[in-house]
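Removed: one protein chain of the complex. Kept in place: all other protein chains.
Coming up: subunit A.
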């Protein structure tokens, strides 16, 4: 059975919230953004062709609304808006610190990379769907996810990415040093 337009809007609200939070980094702003996007979608419902990709259409409306609001405001958003789960005493202290680090690292990413990463990882969107939402090429969507992931890894683990060749050279040097040390240890035993 096909869902009505309004049922589809209601069903997608949790996902819109995730996208809105990924873009705004602020819960109150995310709620406002979802509401505004829903209003836009309701007034533009005649332009939606039934049977086409509703999630992509809806996510694109929210994204466009965010961009248009951003142009109006041109101000930085608040990142000190931790989810309640952060502060829960159930979470181990170390975990909370690491999550806080992750949240801060996410905030440092460009909006389009953060959005692509969150929608890809959490909502399971394909690169094609991400491209549809962002109105960009599939390669661009893929690159956004890749860059976001690589940048987060560098920030979180504290290792800048080195090229494969540099890594191989490093590994080879370490192996040689280790072999030399082993030889130095074994040679006196033979004598």
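In this section, a contact is a pair of C-beta atoms (placed from the backbone, for glycine too) under 8 Å apart; a residue touches a chain by one contact, two chains touch by 3 or more; residues count from 1.
FYI, contacts and distances are computed from a predicted model.
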| item | value |
| --- | --- |
| The complex's invisible chain, by UniProt name, from "Anti-sigma factor NepR domain-containing protein", "PadR family transcriptional regulator", "Glycolate oxidase subunit GlcE" or "ABC transporter permease" | "Anti-sigma factor NepR domain-containing protein" |
| Contact residue for the chain not shown (choose from A:9, A:62 or A:131) | A:9 |
| Residue numbers in subunit A that touch the chain omitted from display | 4, 6, 9-10, 13-15, 17-18, 21-22, 27, 30-31, 34-35, 38-39, 42, 83-85, 91, 94-95, 97-103, 106, 117-118, 120-122, 124, 126-127, 145, 149, 152-153, 155-158 |
